[in-house]
Every structure is written in structure tokens, then in C-alpha cells.
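Heads up, one of the protein chains got dropped from this complex, but the rest are sitting where they should.
Letters A, B and C mark the chains in the order given here, with residues in each chain numbered from 1 onward.
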Amino acid sequence: MQASIIVFPGSNCDRDVGHGLRSALGTEADFVWHTQTELPPGTDLVVLPGGFSYGDYLRCGAMAARSPIMGAVSRHAASGGLVLGICNGFQVLTESRLLPGALLANRTLRFICRPCTIRVERTDTPFTRTFREKQILHFPIAHYEGLYFLPGNELLALEKRRQVVFRYASTDGVADDSSNPNGALNNIAGIVNERGNVLGLMPHPERARDMLLGDASGAHADGTDFWKGIRDWADGRLGQ
Amino acid sequence: MIDYKQAGMRRSEYETTVRALGREPNETELRILGVMWSEHCSYKSTKPLLRTLPNKGERVWAGPGENAGIVDIGNGYGAAFKAESHNHPSAVAPYQGAATGVGGIIRDIIALGARPIASMDGLFFGDPSHPRTQSLSSGIVSGVAGYGNAVGVPTVGGKTLYDPSYSENPLLNALCLGIVRREDVISSKTAQPGQLVVILGSKTGRDGIAGAAFASVELSEDSKASRPSIQIGDPFIEKLLTEACLELRDKGLIVCMQDMGAAGITSSSSEIAAKSGVGMRIDFDKVPLRAEGMQPWEIALSESQERMLLIVQPEDYEKMAAIAERWGLDCAIIGEVTEGDRYVINWFGEEIVSLPASLIVDDCPEASWASRSPDYESAWTPREPSRSRDSSDMRDTLLRLLRSPSLADKSWIYDQYDSMVQTNTIVGPGAPVSLLRIRENGNMIAIALESDPWKCSLDPFRGGAESFAAGVRAVAAAGAVAIGATDCLNFPSPEKPEQFFELSEVVRGIAACGTELQCPVVSGNVSLYNESASGRILPTPVIGVVGLIEAPLSWIPSGNWKPGDRLYLVGKRESSLAGSHYQNVIDGKVSGRPMPFDPEMERSFGKLAHVTARKKLAQSARVLAGGGLAVALAKEALASGMGASLEIDPSTNDDVALFGEGGPRACYAVSEQDVAAFEETWRGFPCSYIGAAGGESLRFGSVSLPLDELRDAHSSVPENNGRRD
Amino acid sequence: MIHHVTVLVFLKEGVLDTQGKAVLSVLLHAGHSDVRDVRIGKYIQLQIESPTREEALKQANAMCEDLLVNSIIEEYTVKLRGEEDA
Partner (left out) sequence: MIHHVTVLVFLKEGVLDTQGKAVLSVLLHAGHSDVRDVRIGKYIQLQIESPTREEALKQANAMCEDLLVNSIIEEYTVKLRGEEDA
């Protein structure tokens, strides 16, 4: 699998995603500067990393969504290629309308950085094939604007189309208000587009504990599994 | 024309200038000297004291005199680190003051060619019930978060203490640590004639003019009138500046680099000139400006943020400008390095400043203040240790301590900080020491930030040593060897003899500890005049200790009790309530004399703790710190989510034994199979079995405290504004 | 000629204004007991070089559509300064 990580001015998780891919898969990603107009040939996966693109000024992700490279990212998505937006990358995806909705300030009106658990809602996407239905993943969160919002009727439609892939939930799988760190509607932590090839999620898979310590330490291997699953799908090792 | 007083100079300083120049300085020169000779820039009151700090060692690559210290962390890599205060700005404009404090210290690290990988913050707030404490503390915390999170440097830990002396004068100290390869280290001492002087980063505006002078006087009612001296930080530009500087470093395009902190262009350029032993010509009309009609002296002193001064070879400038352009940063040639010692500023062809660089940077007359010991002895008269008479006393005392703002859970603070970005944080905030993986060489770094103002107020020598030793012990318990430290000295005015005495004694304590424990103080910062009409702050040395764990990695976490683990207390049973959290919370005032500094004990502790970690003989370790043994056990229990049965009965242990502080002591959790090896390791050092982990409550003999009750107390938030989720 | 254009951006009805709510509660706590509602938006001042006022307004609207406003959650009004003293 060839991954391209887009670097916007102010991105700060780009290198982390690069390290994550290296430690989980042993592969080197391409770093693509936002002023490029084309993706490197052969790109399977585009990652829009976390951070504070353009300082998060005006609205998070708004200015990055207008970068030259986003045209190429849209075309990649339209042709069925994989696009993954993490945290600020998720905000960029909604601002560029590759995903529906918007991310508003956390209900606490504070930045929140802490460990977090999410529940896998769908295992039939290219990003979640290796997981079990309802499996709990440990991916930390770190954001100020992570409250997923969509107007009422559209939210219903989103749920009906099963576009919600991850929900904030307790370790025993309960998705309720107490397991919702930021007030996201319906505890939404990650969604895909209708076609299923574009995923946006607020938590950081590249910060999962095993990405830090290595699987050998006995840490949860959620992070490694996440990247391996995407690789296997992209390489055609999983049924598509 | 302003006079020397308006420029912030003393008469003797003015006279020195006239003598050195053989003429009167003009207005711009006077303003430059006024700022450069302020306490903040010149360290004129503390230079002789700072010279006594140990700063040499096998591992030291760079010490005082550079932008930050660097110590060797193995395999050709060094850790560059420094702590700095931003107290006055944070008192006046908490969010911006704290934000630019974080930004400033990060640039110090970048200036050495290092990539910043971690920050820490030391916060000292006033009485929680004081009307300003809430807004100051929440503003300062969000400023640290707002800047640090966006710039992408994780804030991995810190220290937060509350005392009424900080109500009007809160303190914000920021520490940053970066990693650099030996051959990539950039110096500020290597400029050669013919090279270009380049400014990179933001444009220069009117913000923060003469902030250094502002930081060198007491806070007064008119501090609000000094509004223009508040700088606005832009972490977005700082992030771009970081990447641009590191790219320039990788391509070998930088000869010298210096961040623009206090006194901006003038200080950065004259310092490079003086340290390199060369002259310099700066053309102020070439400086990219943000505001119209700026006067030369405003350009000279502007503290606009996110700017760097670089010295480059003429043939490299084009390449450098292209990199700056790619990162969207302003970049301009503003002058040239010259032969000799002349520091010249031109303004549209006219020479408006001509001073010897060494005069500006090195020749500020040292200020020597009278020193007189206050009467400590009368406070040292032994204080009857208050005994727990019955079990409800012990329970009540422990809960009150856990609830006190200085000891309570700080997650309301650090949850607002991105502590994980860069994915090196193995142990982040919430633990007594923070541990970082060093990807470049496979080693690990441990950092602790410590301060003990109350003990310093009772015995400044012992307090200074204890503050430092506390950090050394904390990293040792995790398995690291302390290899360097940085200190931030926050004190009131040195112009009162008792206050100068206090400052000198604290420094003597720090020097003693550093020397005895072979932990050089490689960087630091001094912030004086922390006092206002309503009083002065406690003597507050903040010390960051950096430890190294070499591969193959072996370290001991905290809060990791497993059911059945044997609990041990190592270190002397005796300690003291003098200057303790206990006295603060229960008595409402401190008295007595803190424990003496015992270098022999400290060294043995460090050695044995290191062996324990190397051989992985314990599951969990925590040094005894604020609140003594009982609070350490409570924190271990809470972090482990598990209680313990302790053979420490309040009926036979007085409050000194339970809550006393000071000296090298720690509690360890040891699994059954390691008990023999553990006991063998600690033979010859005081070490006693104190109980076993397990259950839902912490039981001190007959006193039982359910974990839920402990947690409720510990998680109370001083700044509870209902926004906690 | 330089035109000063003011853009006011506010959250649509139905989008929760967390910040407004928080400010409301702090104001009430601080003793401003007569405040009933607070909504917080953005106030953007643009200087636009353009031969006519109409052209400047048109451009400002285009900037709003392109970048300044997210129509999923926000609404806006554009006004020339001086005109109605916005």
C-alpha cells in the first residue's frame, strides 16, 4: 500500500502518522505539501493528519479545505481511492464537503486530551474489516472542536445509511452521555461517505498505546490492527 | 530627549556609559542600553550568584551563555533544555502572557538547532478564594494550552501550587526540551565578518515594546497602563518557523541563530556580535515592519513574537529565502557582520547608533545588593508535632490534604494540554515523572519539575537543595540517572537585604545539591521583583531535572500496584512537618526547620533506585513528596485503582511519620517473586515492609478509607466553574 | 478605491451555540441577572479595492461563499461601512 500524507501549514500529526505507518507496516509514506496539485502516482491511501492547519483560524479545517491539493484528493476519492482524515483532517473533510456535517466546539469549551474508547459500528468498510462488530478500540483524543453536528433530519438519514463507523463508548460498550467526551451528536466519533471510501474520525489511531510501546509490551494492538487492516484492504488481501 | 531614568538606568550605569563612550549616548542608544541593562536581560543582580552553580560535566555540550543547555543523551544526540519565566505578562494578560511564555522558550530550543519535543509548565496561583485567582488560573492554563497544542509540542507535565502570596503575582514558568544531533548544534558565537544578518519569521510591530524593562520592576497599579507591552503570540507562525529553521539546519544554511526574546532585534544581534567577538551593522530601514511610522527605537526594542535572527553566508541567502518563502515566512537581509567590536545601526543611510557590542552585552555594572539574614531562628523553635489522637483525625487530615488545591488532582489542567503529539510520551502528566521515548537513539528521558517555596521561606538553603533533590529523586525512582537541570529563580526584589539574602541562600542550596549529586545546572532564568503593594511572593526556585534511561530500556512506572504486591518504604522514617503541605492545610501557616540536605543519603538512594529499576525489581515506585507517606500511598492507590492493607497504625504513628516531608524516601510495590532481591538490593539503606496491595480501600491499621472517598476528595477542583465534564 | 465591508456571521437557528450558553451562564453568575440570551458570532472587516460599491459587495459575498462562512452551520450579512454605520 502506498500512503500519501498531506501536510498543511500547521499540521502537527503528519510525522506521527508517518511513524505509525512505519512501525505498524514497515512502509514509508510520501509527504505531500498542500500546494501540490497532484498526488504521487500510485497513491492508495491519502491521510489528512491532525494538527492546527492554518492555526485553526476562522474555522478548523476551513482554509486547508481550500488548498490546491484538495482538488486531487477529491478526484482520488471520486475514483474510489481511500481517504482518511484524522482529527483536524476530519474537519478538513467536512469543510471540503467530502463528508457531511461540521465539527463544533466541545461542549466543555475546552481542549480535551485523554485516552478514549470508541465502539466499532461497521466492519464492512475498508478501514474496519479487521475489527469485530462492537469491538472497543483505545484511541486517544486531543481536540477543541470535536462535537460532530448535523441538522436533525440529515442526522437521521446519515444513521439510516449506516455512515457512522465509530461511536464514543465506555469500555463495556455503552454509548451514552457519560461516555461522550465532547457532546458529539449520537456519540459520533467517525463517519464514512456513502461509498465508504472516505473516513473521518476524531480520535487518533496513530497515538494508540501499541504505536508507542510496540505490540510486544502487551499493550492493546488496536493501532497496529487499524493500519494493517487498511493495508490489507488496499493490497487486495481482504475481500473487497 | 529622555533621560537615563526614563530609560530605566541608574545613575552609576549612565556614568559608566559616558565614560566608556567618551560622550553622551543619544536617545536611541540610551533606550537600547536601558533595556539591555535591565535586570531581565543583564542578570546584573544575580550574575555573581549564578557563577556558583555547577555547570560542567562530561555530558555537558553547552551550558550557560548559550540559548539553552545541552547534555549528551547518547549515540551522538543531545537534549537541549531550559526553563523560563513569564510572570509579569501573565499577571497582566493571563492568556497572552502564558502563550508567549511557551512560545518564547520553544524558540530558545530551536535556536540551538534542536527539535522541541516536550514542554512543562510551572504554575503558582493565589488563594483559590481570592477574586482574581479563578480568572488568572483559567486564563494562564488556556494560554499554555492554546499555544502549546497548536505549535505541536506536547506539554508532558508540570507543577501547580497555590499560596496566597501569588494572588496578585501569579507565576508562569515554562520549560522546553529538544533533541539535537551533535553535528547539528547551532551556536550563537560563531559569526564571522562578511556574513549576512537575516531576520526570519513575523514582521516587526509595536507590540511588547520594552517588555524586558517591564519585567524588571515591581507590579504596580499602573501595570494595566503598560498594556502596549503585551505581546500577542501566533503559534501557527511558530510552527512554520520551527519547520523552516529545522530545514535550514538540515541543509547547513545557518551559521548562527538567536531567538528574539526580550529586547528583540537589539538583544539578539548584539549578543551574537559580542559572543562571536565581531562587530555588526544593522540597517533598520530594511526590517519588515507591520505598523506604519515606527521609530528606530521602537524597532530596536519591539518584542514582536515568532522572529529569529540568523547569520548566513552570503552565497546561501538565495536558498534560504526560497525555504522561507515555501513556509510563508518573511525573510530579509537587515545587516552584515563586520570586523571589530562596533555595533552600528543605520536608518536610511544615517548612523543612529554606534556602540561597542561588548558594552551592550557584557559591561553592565553588576549590581551588588546588601544582604542580611532575617530572623529564621525564631521560626525554627521546635513545633510540637500535632498527634492524631483518634482514627477519625487521621482520616480527616488525609482527606483534607488530598482536597487541598496544591495536592488535588491536576487533570483539569493537563487534560487541556496535548500531552501526546509527536507520539513520544510514554508516561505523561498525572504521574510524578514524565517519560519520553527518544526515537533517534532508543533511549528514554525522564523529566520532573519541582519547587518547594514553603521550605525555602523557612530555610532558604535547605529549601533550595530540597527543591532540586526532589526532582533528582523522582527521576531516579523511575530508573533514570539525573544528567542535568535547569532552574528558574522567581523572587521578590533583591534590593531589600533580607530578600537578597534569601535569594543567595537558595542559590547556595541549589549549587550544593547540583555539585554533590553531580547534576549540572546547564540553563536557567531569573525573575526578580515579583512583589506588589499587597506583598511579595514566597522564594520560588523552580527546578527541572532531566534524567536518562539508556537502552535496553528498563523503568518503573507509578500507580501500578498489582493485587498482593508487597509495599515497602525506603528511606528514613524521620522527616519533618516544617514547611509541609500539612502545615499549610491544617495549621494555616508554616514553621519549624526543614530536614537538612544529606548528600550521602541522596546518593545512596539514587544508586539503589537505579539498580532496582535496572533489574526491574518493583512494579511501581513513587517518591514521597508533598503530603508525605500518607499522601504518596493515597496517590498510588488512586492511580492503581486498588487499595492496600498497611501496617501503619495512626495510633502509634504521629502526624510527622504520616505527613512529614523531606529527604530521599519512596514507596515501592514489589511482586512476591522479587521480594528477596529487592530487600537484598536495599540492604544497608533504611527499608521497611509496610503492607500489601489489594482491596477497595486503603487501610492504615484500623483506619479504613474507601477508594471512592479518596477519589472524591482528590478530584475536587479549586477552579470549579461547572465546566468540568 | 478601497471599500470597507463588514460581514456578520452567526450560527443558524438550531445549531447549538455552546459558547453563547456558557457566556450567558457566566454573566448570570456574575450578577448580570437581566440578560436573557447570548449568541456569539464573528465580525469580519474587509477592505476591498474595487471601482464600485456594487462590485465590492459582490466580491465580499463571493468570499463568504468561498471561505468565510460554512453554510451548514452559519448565516451571514454583508454591509458596506459608512452606509448604515454597521
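Convention: a contact is a pair of C-beta atoms (placed from the backbone, for glycine too) under 8 Å apart; a residue touches a chain by one contact, two chains touch by 3 or more.
Here the structure is a predicted model, which means the values were calculated and not measured.
When you scan B:Gly205, B:Pro594 or B:Gly691 for touch with the missing chain, the hit is B:Gly205.
The residue from B:Ile230, B:Val507, B:Leu577 or B:Leu624 that touches the chain not shown here is B:Ile230. Among B:Gly252, B:Pro314, B:Gly328 or B:Gly641, only B:Gly328 touches the chain left out of the display. Mapped onto chain B, the interface with the missing chain covers residues 92-93, 95-96, 202, 205-207, 224, 227-228, 230, 232-234, 236-237, 290-291, 304, 328.
Annotation for chain C: contacts to the undisplayed chain at residues 2, 8-10, 23, 26-27, 30, 32, 34-50, 59, 62-63, 66-68, 84-86. What chain A contributes to its contact with the hidden chain is residues 54-55, 57-58, 63, 66.
Methods note: only the chains that are shown with their structure count from here on.
The chain pair with the larger count of C-beta pairs in contact, out of A-B and A-C, is A-B.
If each chain is reduced to the centroid of its CA atoms, chain B and chain C end up 42 Å from each other.
Distance between chain A and chain B, defined via averaged C-alpha coordinates, is recorded as 36 Å. Centre-to-centre separation of chain A and chain C, using mean CA positions: 31 Å.
Contacts with at least two other chains are made by residues 22 of chain C.
Residue positions of chain A touching 2 or more other chains: 107, 109.
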